[in-house]
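As you look at this complex, bear in mind that one protein chain is not there, while each of the others sits in place.
Read from first to last, the chains carry the letters A, B and C; within each, the first residue is number 1.
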Amino acid sequence: MSSSYGENLKLTIFGQSHSPAVGMTLEGIPAGNRIDMTALRKFMTRRAPGGASWSTPRKEADLPEFLGGIVDDTTCGAPIAAIIRNTNTKSSDYEELKRIPRPGHADLTAQIKYGGFQDPNGGGHFSGRLTAPMCVAGGICRQLLAKEGISVAARVLSVGNIFDEGELCGPLDDKLFPVVNDEQGQKMKELIDKVRADGDSIGGTVECVVTGLPAGIGDPMFDGMENRISRIVFGIPAVKGIEFGKGFGYAGMRGSESNDPYRIKDGKIVTETNNAGGILGGITNGMPLVFRAAFKPTPSIAREQRSVDMKEKKNEILRVKGRHDPCIVVRAVPVVEAAAAIACYDAFLARRREINYDK
Amino acid sequence: MSSSYGENLKLTIFGQSHSPAVGMTLEGIPAGNRIDMTALRKFMTRRAPGGASWSTPRKEADLPEFLGGIVDDTTCGAPIAAIIRNTNTKSSDYEELKRIPRPGHADLTAQIKYGGFQDPNGGGHFSGRLTAPMCVAGGICRQLLAKEGISVAARVLSVGNIFDEGELCGPLDDKLFPVVNDEQGQKMKELIDKVRADGDSIGGTVECVVTGLPAGIGDPMFDGMENRISRIVFGIPAVKGIEFGKGFGYAGMRGSESNDPYRIKDGKIVTETNNAGGILGGITNGMPLVFRAAFKPTPSIAREQRSVDMKEKKNEILRVKGRHDPCIVVRAVPVVEAAAAIACYDAFLARRREINYDK
Amino acid sequence: MSSSYGENLKLTIFGQSHSPAVGMTLEGIPAGNRIDMTALRKFMTRRAPGGASWSTPRKEADLPEFLGGIVDDTTCGAPIAAIIRNTNTKSSDYEELKRIPRPGHADLTAQIKYGGFQDPNGGGHFSGRLTAPMCVAGGICRQLLAKEGISVAARVLSVGNIFDEGELCGPLDDKLFPVVNDEQGQKMKELIDKVRADGDSIGGTVECVVTGLPAGIGDPMFDGMENRISRIVFGIPAVKGIEFGKGFGYAGMRGSESNDPYRIKDGKIVTETNNAGGILGGITNGMPLVFRAAFKPTPSIAREQRSVDMKEKKNEILRVKGRHDPCIVVRAVPVVEAAAAIACYDAFLARRREINYDK
Partner (left out) sequence: MSSSYGENLKLTIFGQSHSPAVGMTLEGIPAGNRIDMTALRKFMTRRAPGGASWSTPRKEADLPEFLGGIVDDTTCGAPIAAIIRNTNTKSSDYEELKRIPRPGHADLTAQIKYGGFQDPNGGGHFSGRLTAPMCVAGGICRQLLAKEGISVAARVLSVGNIFDEGELCGPLDDKLFPVVNDEQGQKMKELIDKVRADGDSIGGTVECVVTGLPAGIGDPMFDGMENRISRIVFGIPAVKGIEFGKGFGYAGMRGSESNDPYRIKDGKIVTETNNAGGILGGITNGMPLVFRAAFKPTPSIAREQRSVDMKEKKNEILRVKGRHDPCIVVRAVPVVEAAAAIACYDAFLARRREINYDK
């Protein structure tokens, strides 16, 4: 079912950008896990808009209300349910979208799929707003992974053609602009400012590293870690590509240089390089799990665009109103962490079941 | 479940490289569809090894035996079940792998996950051999899509750093080396020969184009066409990256150039460019669906490699025996088509259910 | 996942008896369907407690708030989400239950399963309260079936050993005590009054009839109509048995009397009898679908009961506080209709997909 995800967990995300609320249900979280609500709110804040020049000036109070599954901040075994009220549900801006679709958005495809009955306001169920409940679920999973010694960290890897430098070794939760090299980050911010001034937007990439995952997590074929992570990461609006370890870089390599040699180090089996991004045959090998996601530029731009009138079947010129993020990748960093945490914790939960063999 | 895929279809793939057979079950194919068995066998042959210099010299009779679901070459509504006998089940080559894992293969991760009880012979359930039953399922889905006017075509886009040229507009079923520009293909073949002579292997990319898909197929969030296709394509061994439309190229673009403008052409709504690869909000927009998958070099190479003895916990030198494809991407072309066909037909089957609204 | 149901629909039910709210998400309802909110509220009222001598005196405002999926009372294709606030969330009555489990309730099994972290208040996620969101989903499905000419009706078939008389031919929505024969209903009410006066409770059965279902709905093996309906009906607390058509009565019959003979009537194929309850091989045959569910007596009774102290491991005497329905089957009637409507509409949605064969 399209708005649900998971094998051992089951995440369902609901709501539209301008409906009374967005929310999520999350089944399968073991009972008895204390959730640090302060940390969860802090995590949510990293995704929230406002407060920075490279983001949209809208303000949202993105704090979830838990309706079930949590008693005294502790999971009770019942599905966790949380909602976030939509306070900014002004709808008038969007009426025109059922007639003249915005290029790069889901307006046309939703119109065709739902016969014109879709909720067009603010992008409806396709809105980036839906990543807020994903962050509720992901924030919880990230905490539960941390208890097991597993950290999920992401960064802005690139904005346009400006790339971060250095290796991502752990969470950058305290950085407003999460890059390893702040000088590169400064250049990215300047590019974003310039793009905004042009009434334009720009794409980028996010890199995510999961460390501490034990070897043996994930499954062959259709439930490998790559399959699991890609299925949820493509659920983040604007993602159009994903690669693990060397990813597309592998295509130009030879086996003799791409195979990660095994070595014994401190009595443990490690690989000398990590081209595989910690995954072999879909299963973790104990090295850091590394992936990158490509984001297209925000489709909402201030400039005039060529579109059509779907009813009259004639060409039109469209000017999208409202103010929008000129570059989504900064706010996308915690969302990618959330998605990765959900996928990894879902896979991680399977491990006890499997170790059942005769000795 | 890890070896199963699908929403309206349910594909399960079973068997190991050296077990008595590999096979598949495919539930959900509507009754009354005639399967062209000659065409299916021809499709399977494109994937089969042997007969070409750039491939492995092993020979396999990859023809499926149907055990259920098909009567007089016509689907009867029951699950389709087919098996392919493994004739080459020599196991002695692989005993060592439970002790000394091959770099780049799943030997180590399977050893940890399955506590040493995995079937190591020929890669077991992780073997590329498992793509044969995927091609049975995919070959059937590709035929059923063709009946609806939908074609699924793929090509070798690159081997190492040599890229095909020209646009892929339709199936290249009759080409032994499926590229658009045969001169580039010749260069790729020469590179593969050279790599083989070096006892090495090389990576590459496959591009797939699905034309004729009506607009409105696919779903928001976790069942978008990107999610669906990536979940199955990462089930093909050696795939480490996937991108749709401009994919990673989007990251360097501005919205004003990346948004595909809408135009009316011959009374229909089309886009001037197809950066989105035919997908907006997870849903097809009627333009060709385009994606590319990155394959890592075949991990089996003739050269010595550094590995470890998992039991003794000490470093080792490994020399992988047997003969292997120096470049998997050529044989991967029909497998990518199969995967895309399964994903697209699965999504396509949902469409009747959805058009149910009050007029 | 345990709190989710469905194939073409996906229903998830969340909340506990005394959590801030109970609610549901329902994915898969086609866009463009207008929901009659007045009729839905009326349907919900049939389940609500209070107002009748045979029910609990608690009062609840069971009206749902829709948070997503519905715009202007019309489905928009996004998941439908609705919540019902719990106003009566007094928790102090139930603290003791983590120590001394109530016989016949899930207190002990939840304590063991969730390690003592379950929400014990009012039965937590096991409460009959969770049937309220099931009625939101079921009320919607029942309306959509009605549009297709399919009616879902249930009645109290028995209370204790008093049975209703006559055949159930259609909905009894307007009856406070839904039986066909009101004289028998009067006897049932008197029995319930007597049982209440005794500080006791009593069991019963509910019969449900679905008419108008076209032939060909449902699937062989594990998704037959019996499988689908039983899976959801056993999700109603206190149900301990289900039978279709003659059900257990079949066990004493001979084939020559139990087989339903076919006849042509008005140009249509019908059966002379309907022992099969409208289902053959899991698939509807066009005759009314008939099933009965057995409910155990409400486990909460005013009398002293023998229990144990789970921590001290010693015998105890328990007196359950609070006021409870002496007979749950009356309020269960719309819940059984809801469950049947969800199962039937879920199966019904598959039908368009299947009719896809070559002519």
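Methods note: contacts are C-beta pairs under 8 Å (C-beta built on N, C-alpha and C of every residue); 3 or more make two chains touch, one makes a residue touch a chain.
Here the structure is a predicted model, which means the values were calculated and not measured.
Participant: Determine which one of B:Leu40, B:Ile83, B:Val180 or B:Ala251 touches the chain that has been left out.
Facilitator: B:Ile83
Participant: Please pick, from C:Ala110, C:Val179 or C:Leu289, the residue that touches the omitted chain in the full complex.
Facilitator: Only one of C:Ala110, C:Val179 or C:Leu289 touches the chain omitted from view, namely C:Ala110.
Participant: Looking at the full complex, which residue from C:Pro49, C:Gly138 or C:Gly277 touches the chain that isn't shown here?
Facilitator: Per the contact definition at the top, the residue touching the missing chain is C:Gly277.
Participant: Even though one chain is hidden, which residues of chain B still touch it in the full complex?
Facilitator: Given the touch definition above, chain B has residues 1-4, 6, 10, 12-16, 19-23, 25, 27-28, 31-32, 65-69, 71, 74-81, 83, 110, 113-119, 124-125 touching the missing chain.
Participant: Write the list of chain C residues that the hidden chain touches.
Facilitator: Spelled out for chain C, the touching residues are 1-5, 7, 13, 101, 103-106, 108-110, 112-115, 117, 125-126, 130, 158, 160-161, 195, 198, 200-205, 215-216, 219-224, 226-227, 230-232, 234-235, 237, 239-256, 258-264, 267, 269, 271-272, 275-277, 280-285, 294-301, 303, 305-308, 310, 313-315, 354-355, 357.
Note that in this section only the chains that are shown with their structure count from here on.
Participant: Which chain maximises the distance between its CA centroid and that of chain C?
Facilitator: Using the mean of the C-alpha atoms as each chain's centre, the farthest one from chain C is B.
Participant: When the centre of a chain is set as the mean of its C-alpha atoms, what distance in Å lies between chain B and chain C?
Facilitator: 45
Participant: Just curious, how far off is chain C from chain A if you go by their C-alpha centres, in Å?
Facilitator: Roughly 38 Å separates the two chain centres.
Participant: Can you tell me which residues of chain B touch two or more of the remaining chains?
Facilitator: Residues 220, 354-355, 357 of chain B each touch two or more of the other chains.
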